[in-house]
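Left out: one protein chain. Kept in place: all the others.
Labels run A and B following the written order; every chain starts at residue 1.
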Amino acid sequence: MEDARSHITGYKTYAYIWACLLLLTGLTVTVAKINFTGFSVLICLVIASIKALLVLMFFMHVRYEGAFLKGVILLTIFTLTAMIGLTFSDVWYR
Amino acid sequence: MAEKEMTGSKDGEKHTGYTGAKFGMWFFLMTELIFFGGLFLLYSVYRSTYAADFHIAALDENIVIGSVNTVILITSSFTMALSISAVRKGDNRLSAWLQAGTIAMGCVFLVNKYFEWGDKIGRGIYPNSTLMMQKKKGEMLFYSLYYVMTGIHALHVIIGIGVIGAMLLLTRSGAINSGSFVKLENTGLYWHFVDMVWIYLFPLFYLVT
Partner (left out) sequence: MNTFYADPGPRRGLAAWMMSTDHKRIGIMYLAALLLFFSIGALLGVLIRLNLISPGTFVQAHNYNRLFTIHGIIMIFLFIIPGIPASFGNFFLPLHIGARDVAFPRINRLSWWLYLAGAVVVLESLFFGGGPLDTGWTFYAPYSIQTRTNVSMAVFGVFILGFSSILTGLNFITTIHRLRAPGMTWHRMPLFAWTLYATGWVQLLATPTIAITLLLVILERFFGLGFFDPSKGGDPLLFEHLFWIYSHPAVYIMVLPAMGIISEVVPVFARKVIFGYRVVAYSALAIASVGYLVWGHHMFTSGMSDTARVVFSFFTFLVAVPSGMKVFNWLGTLYKGSIRLDAPLLFALSFIFLFSVGGLTGLIQSAVATNLHLHSTYWIVAHFHYVMFGGMGFSFLAALHYWFPKMFGRMYRERPAKIGWLVFFLGFNILYFSMFILGYNGMPRRYYDYPPQYFTGQLVSTIGSWVLAAGLIIIFRNLIVAFYRGPKAPDNPWGGSTLEWQVPSPPPRENFEEIPVITRGPYLFE
């Protein structure tokens, strides 16, 4: 159950994640210079989400947490999506 | 399990325990997410309404400073994560140094932010300025969002620096140690969260194409 409590992440793992995050930052800056028209926003957000996921999973140890905390995070993201989504049902069709 | 953690202590905060403290922190972070969520909602609506204006407005953002700040914040998150592992392995000295590094990087981030804001305000780019009132409506909204979102984010960085400072003292005094580190871990969670918000702010304000 309490994996997060007993599990100590090694320095090396963190270093790998850090390197990944820096690479992705470089990637997103490079990609932003190329014009993909409408897809640019999407690509930026996907890269940002990958970075966020890495931070969440490794730096914040969610990988080692129980199903409950993972559920709470998903629930919150879902709530936020519903908030923004339903607002757009107004904004887009007005 | 639950019973073991709560048996009759008079001191309030000990009623809960490691897992409870961590739950509490995560719940708090979720409220933070919704709090920023309101701003992301505004951003997405105004960006979809004023896509072209946002593009023009964003040309004025300095990608170099933005990228440098992103790297700084990610690195500070890295040292923060390391400092927790260090404490858990019993190396309080190393942990304290790593926390000090995190604080230093947080400060550099803020200094960059200060120059960035100062430069913009100096050139009359701020909400309700005579310059902005003459431009297209979306451009001013872009900068209103920019100031509010990076401002509230910076406020979180400042609070984070303060809390890590307190943790640094506790780590040096040994109150935080390999047996009791949930305070430091929760501080770390907070700092990573602030980092994550920036991970989204960066492309949304600096990389608008």
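Rule of thumb we're sticking to: contacts are C-beta pairs under 8 Å (C-beta built on N, C-alpha and C of every residue); 3 or more make two chains touch, one makes a residue touch a chain.
Just so it is clear, the model here is predicted, and its values are computed rather than measured.
Engineer: For the chain that's been dropped from view, list the shown partners it touches.
Structural biologist: Within the full complex, the chain left out of view touches A, B.
Engineer: Taking the full complex into account, find the residue in B:148, B:163 or B:182 that is in contact with the omitted chain.
Structural biologist: Counting the whole complex, the residue in contact with the absent chain is B:148.
Engineer: Over the whole complex, note the residues of chain A touching the chain we left out.
Structural biologist: Touching the chain left out of view, chain A contributes residues 68, 75-76, 79, 82-83, 86-87, 89-94.
Engineer: Could you list which residues of chain B touch the chain missing from the display?
Structural biologist: These residues of chain B touch the chain that is not shown: 2-3, 5-8, 10, 12-13, 15-17, 19-20, 23-24, 27-28, 30-32, 34-39, 41-42, 45-46, 49-50, 127-128, 133, 137-138, 140-141, 144, 147-148.
The rule is simple: only the chains that are shown with their structure count from here on.
Engineer: So what's the Cα centroid distance for chain A and chain B, whole Å?
Structural biologist: Distance between chain centres, rounded to whole Å: 15 Å.
Engineer: Give the list of chain B residues in touch with chain A in this complex.
Structural biologist: 1, 18-19, 22-23, 26-27, 30, 33-34, 37, 40-41, 44-45, 48-49, 63, 67, 70-71, 74-75, 77-78, 80-82, 85, 88-89, 188-189, 192-193, 195-196, 199-200, 202-204, 207, 209
Engineer: Can you tell me which positions in chain A touch chain B when the two form their complex?
Structural biologist: These residues of chain A touch chain B: 1-2, 4-5, 8-11, 14-15, 17-18, 21-22, 25, 28-29, 32, 35-36, 40, 44-45, 47-48, 51-52, 55-56, 58-60, 69, 72-73, 76-77, 79-80, 83-84, 87-88, 91-92.
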